[in-house]
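For this view, one protein chain was removed and the others were kept in their places.
Right after this comes chain A.
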Amino acid sequence: MIASPVRMNPQKQPHTQAKVVTLSTPRSSVARRPFPQWLSALAGHILPPLVTLAFLLVLWEVICSSPTASVPSPSRVVSETWELIVHPFYVGQGVDQGLFWHILASLKRVALGYCLAAIAGIALGALVGQSDWAMRGLDPIFQVLRTVPPLAWLPLSLAAFKDGNPSAIFVIFITAIWPIIINTAVGIRNIPQDYRNVARVLRLNQFEYFTKIMIPAAAPYIFTGLRIGIGLSWLAIVAAEMLIGGVGIGFFIWDAWNSSRMSDIILALIYVGMVGYLLDRAIASIAKVVTRNTLSA
């Protein structure tokens, strides 16, 4: 049936015949392909971003190639920051440190502030999600406070802590906590009545209900909050460090600006972006592992 129309008019439509030939040989072409299937699939995912990146770099190079350009071209960035790139673990005096140490200092602040925010956020979210009175009392306050920009807290916390480091940590805490609280509360409000009924029939106590029903059931929501929180924390730390000084990637950028080292700023921005991406991926992978079974039955 399929072959007959081809045979009927081979002279008139040679293209039709050619098409049939290519369709009939996919098996042999797969077998003869030099790369295994997974490799070509990988290339399909990696090539497009690489091509885009190369295109953007070339474009940037062309636009900023004039010697009077205020922003350095990629080649100039690399040549000017080569010392920083190859010596990330350099240890010097005061704030004169390798980029690795700057990023590590920032990550430490984020880790501390974020962990405190996660603990307090889940606890407060659970309270607001569980109790109507807590919801009515606290939710309006949360809704107002969460719109306050992170840096607006900094003067207040500097006044309270009288030191840069705890103030920066506090800014991270106050930035990350709102999405964690709100998402946890929503997750707990959305626990199906069925699960609550199961808990009631089994007479689970408050603690058992919290650990065995509430946290696993709300886990997907909690992780959404945690993921938004880590992104905001990383956004806030760079800004906060610009103001508090000391070792940290934010202050590194500010310091570079004050010394007109534009290439250093660009390198730092690339690192900040990559670290932020990795932090997001890290939380996303933890979420994937933890909540793989929490999807509805």
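FYI, a residue touches a chain if its C-beta (ideal position, glycine included) is under 8 Å from a C-beta of that chain, and two chains touch if they have at least 3 such contacts; residues count from 1.
To be clear about the criterion, contacts and distances are computed from a predicted model.
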item: Chain not displayed: protein name in its UniProt record ("Cytochrome o ubiquinol oxidase subunit I", "Aspartate carbamoyltransferase", "Acyl carrier protein" or "Nitrate/nitrite transport system ATP-binding protein"); value: "Nitrate/nitrite transport system ATP-binding protein"
item: Selected residue (touches chain absent from view) among A:40, A:65, A:79 or A:197; value: A:197
item: Touching residues (missing chain, whole complex) on chain A; value: 192, 194-195, 197-198, 200-204, 208, 212-213, 216-217, 219, 293-297
